[in-house]
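Missing here is one protein chain; the remaining ones are kept as they sit in the complex.
Coming up: chain A.
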Amino acid sequence: MANLRIEHLNKRYGATTVLNDVNLSIGDGEFVVLVGPSGCGKSTLLRMIAGLDGASGGDIHIADKLVNTLAPAERGIAMVFQSYALYPHMNVRKNMTFGLKFTGVPPTERERRVAKAARMLRLEELLERYPRDLSGGQRQRVAIGRAIVREPAVFLFDEPLSNLDAALRVSTRVEIANLHRLLKSTIVYVTHDQVEAMTLADRIVVMNKGCIEQVGKPLDLYYEPANLFVAGFIGSPAMNFFEAEVGGIEGGRARVAGTAFRNFDMPAASLKVGDALTVGVRPEHLVRGGAGPFLAEGIVELVERLGEASFAYLRRVDGRIFVAEVRGRQTPAPGETVTLVAASPDVHVFDALGLRVAT
């Protein structure tokens, strides 16, 4: 258990910059999830924390100790890989004790730790089996067990659930959450899956093109995305965006004007007349016949029924498509014109640089 501090971390391969000035501070016992589009540098960041890849610049502190020059095994970390990376020629017990042998843990202590981890992960029956005789979920648990017996200060997970089927993914997710509750260890977890990120994380780190876009609690990212990228990335289906501009300023209030929605007012703050804006509203916040500043009209093109909700794809006045969630049994029919409204906290306005403007 320890904190983790990353300062001005850079990674370059030749001319390409993979990580650009990453700063991140993770508290003791915190569960931090890294998300971002493919190729944004999540695995690279994780591997650099682990010491598997060297940095081009910057510092990494684990438990207040500078670890830049330390080998992976000396950093007090354990890593769980996407492919599990179990040693195919060793049984489960050997897989778990193998690393301990080389870090000078005495045999009795090794056995104790394996027994404890096996109990925690329900691996007792499987200790003598070889990885080839295990199911995907069991292999995943062994991989986690191999990390646990190292008793690391920081756990690193790189998309650990992506090779599992949907049902197993849910149950293993719950197991990982339980594990974190039990061990109270610091965890850095990379995933593609938003649900995993939202459910597991104390804080989520959204990355894009080697930079951190926003760090925050799951619901903060959802309700108050700092910029257009985070707004579009978090949430499924993605947030609808409408182009707009500042139509006029009057008495400290700016008029947000656009072609595809009814104009509304918001605090002017530092906005100037003519500034380009983007208005964002999540599909689930658009309701029929509610009250709120934001109002848009669309012709229903298609309705996707998922059961608990349906998604209506609507064509706007300017010809583009936006999505609204419809609850209940009554779904609009294609061709119908629908008027949708969003309440004021759910309307996000972003300036020309893509940064959020307080509404």
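Here, a contact is a pair of C-beta atoms (placed from the backbone, for glycine too) under 8 Å apart; a residue touches a chain by one contact, two chains touch by 3 or more; residues count from 1.
Heads up, the rule we're going with is that contacts and distances are computed from a predicted model.
Visitor: Match the chain absent from this complex view to the correct UniProt protein name in "Dihydroorotate dehydrogenase B (NAD(+)), electron transfer subunit", "Sugar ABC transporter permease", "Cytochrome P450" or "Lactate utilization protein".
Guide: "Sugar ABC transporter permease"
Visitor: Touching the hidden chain in the complete assembly: which of A:L52, A:A177 or A:A343 does that?
Guide: A:L52
Visitor: Please identify which residue in A:V22, A:A55, A:I77 or A:A296 touches the non-displayed chain.
Guide: A:I77
Visitor: Who touches the missing chain here, A:P88, A:G252 or A:G335?
Guide: Candidates A:P88, A:G252 or A:G335; residue touching the omitted chain: A:P88.
Visitor: Using the document's contact rule, name the residues of chain A that touch the chain not shown here.
Guide: These residues of chain A touch the chain that is not shown: 47, 50, 52, 71-74, 77-79, 81-83, 85-89, 98-99, 102-103, 132, 146, 150.
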